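Take a look at the following structure, please.
A protein chain is absent from this complex, but the other protein chains hold their places.
And now, chain A:
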């Protein structure tokens, strides 16, 4: 599909200069403000597989079709029951009863967005797992989502997708009445566009040459009063830090008394009481209490161990460039001829200033950010010549631009948590209600694989005990969880389906667009007390 289409939308959103946006841009306006043209393009080239067309499954798909994924397949070998016709919005109610469920659902989902392709596959996943061709088909998607799949099949599917480092992530969803959970299986997920709220360092204590030059050239005593009241606080602080260092052996203000003294120096420079730029400089003085360090989250990524060999997987190919960039970034911060920290960010916050000074400051930051980016690119080319040649220049730019907020998530195989008794016991202490609910749902999955009529509170409790091991105390929160599960073990409630439909689609969008930070572990949901929590 739509390489051409995705280019169109990219152009349409970045180059509206003279004409109004086209219909497609107008349709997606409210979401383009969240993930921009690049996120939209990623969505449009994605292929999503959903196992089953339950109410929860179609709710998830609805929230993926609306924003415009490229293609979806529903794998479902069942026919619509009267119960399906009652709880699923994407069936023709009574008229769908007895007909293949996925086939009934696909047209009603497709009509939500004409640009999305979709198909119903009337086959059993077990059958596909049994053939080479079937397995290839299952691993050929961007993401696979399964709702209430039986345990042996889910285990087989998760093992298949886990064994291939380049295979799709697997979202496993389980719901029963008011309780539910879902897990995303992936080896690794790398994000440069996390859209973090924290602003990168302005590097006031380590100014680049042109900025320092400007600060030093200012004669604050003998200056036009209007200009004096419009010097951006960044320049004021750079100047004062420079002077402070000269009289303090090159050190920054350290003690409380020194910091107080530094602040009073700022205010003493005012020539009129209403000079807001100096008030702003005083309020922003904390920026000079320390050198611009690499944020600890990013620093930790430089020492990231290789993926554990027990997982039998190598770094996914699609992350090779990201890791090479990460390696280059570590080198960049250590380079003696470099700034000793992350590349400068070109983004400047608004501040009290006249237009000319602000625009000048903004241009200086932009130019120097460009200088450091080019330096970074040279290093990249020197260290990783092949990847530097093949890498998408936009990916490199985005990486450098967001280098203060990079994230790498390491995930687990579905079900691995339950086998790690120490982790489960810990989790029971740290997050009793979330862990109890998760264990109750694991127990349900186990029991349903043999006989649905066996789901009683006693059976659930003893199943939980066998997961955690004899001798582990079960918290009282477990009673609340298994009581609800025994009440409605096979209920796919419309409201829970809609709730999961939103949550799971949202995480899938974050995985596909590689923007924002997706779930790592299990997200557990309790709609009696209306909470969600993350464990594992």
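Here is the rule we go by: a residue touches a chain if its C-beta (ideal position, glycine included) is under 8 Å from a C-beta of that chain, and two chains touch if they have at least 3 such contacts; residues count from 1.
Basically, contacts and distances are computed from a predicted model.
S.K.: Tell me the UniProt name of the left-out chain, picking from "Tetratricopeptide repeat protein 15", "Nuclear transport factor 2", "NEDD8-activating enzyme E1 catalytic subunit" or "AP complex subunit beta".
M.R.: Choosing among "Tetratricopeptide repeat protein 15", "Nuclear transport factor 2", "NEDD8-activating enzyme E1 catalytic subunit" or "AP complex subunit beta", the correct UniProt name is "NEDD8-activating enzyme E1 catalytic subunit".
S.K.: Over the whole complex, note the residues of chain A touching the chain we left out.
M.R.: 13, 16-17, 20-21, 23, 25-34, 55, 59, 62-63, 66-68, 81-83, 85-89, 93-94, 97, 111-113, 177-178, 194-196, 230, 350-351, 353-355, 358-359, 479-480, 483-484, 487-499, 501-503, 505-507, 509, 516-520, 523, 527-534
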